[in-house]
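Okay, here's the structure, questions in a sec.
The complex appears here without one of its protein chains, the remainder shown in place.
Moving on, here comes chain A:
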Amino acid sequence: MTLLNPILHSPVFGIALTVGLYWGMVKLKARYRRVHPLICTAAVIIAILVLGDIPYEDYRIGGEWLSWALGPATVALAVPLYKHASLIRSKLAPVMTGITLGAIVSAGMTACIFYLTGASMELMYSAVAKSSSAPFSMEIARRLGGIPELAAAISVLTGLFGSLAGPAFLRLCGVRSDIAIGAAIGTSSHGIGTARLMETSELQGSVSGFAMAAAGMISTLLMLPVYWWLLSSS
């Protein structure tokens, strides 16, 4: 392995591995619809690191470069927020109420379930913003004392579950309008749910994209009182 060490210790290793595998998975998805590029990329990288006995710290050098780019990518969410605002202009009050209520219920439910199961606070702060997209939940976890990586993984699992079970569950509960479905999925299952809705209805997907960005911002603002409370009590 000594020959490989300079390569493994360079950021190029982590970046090339991630970008290469992700590109391959996107290609694979074009053929097999069930392939989820993000999950498959992460799973294969973990397998390579474990089987090749490569320390996670080596991968992390390059991984951090990609994580850095997540900041500007989050800023890009302003575009669907602006572009699709006109779709809901006539229903601005109910949609914003729905998104805000969803963000509050999500954090409240998570806090209750973690309290009841006696899980650690660290874990709770990593999961509290799980309905928001990973770049939001990671930053919220970082500020409250959770683990950003865990927050990202829980966000992704939440999005996957919501995108699989959400549309049918909402139909069962009598939520049928495109705007209500889009806002509910965007608020609870962020980008993964939005991508799922885009496959069948552009209107639902667009509203979901709006809701995802709005819910991420609202969840971040909701985190402020908890953050100040933690500061004052420490």
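Quick notes on this structure:
Assume contacts are C-beta pairs under 8 Å (C-beta built on N, C-alpha and C of every residue); 3 or more make two chains touch, one makes a residue touch a chain; residues count from 1.
Note that in this section contacts and distances are computed from a predicted model.
UniProt lists the omitted chain of the complex under the protein name "CidA/LrgA family protein" (options: "Response regulator", "CidA/LrgA family protein", "ATP-binding cassette domain-containing protein" or "Polyphenol oxidase").
As for the chain not pictured, it touches chain A at residues 14, 18-19, 22, 26, 37-39, 41-42, 45-46, 49-50, 56, 59-60, 62-64, 66-67, 69-83, 85, 91, 93-95, 97-99, 101-102, 105-106, 109-110, 113-114, 117, 119-120, 123, 127, 130-131, 133-136, 138-140, 142-143, 147-150, 152-154, 156-158, 161-162, 165-166, 169-170, 173-177, 179-181, 183-185, 187-189, 191, 209, 211, 213, 216-217, 220-221, 224, 227-228.
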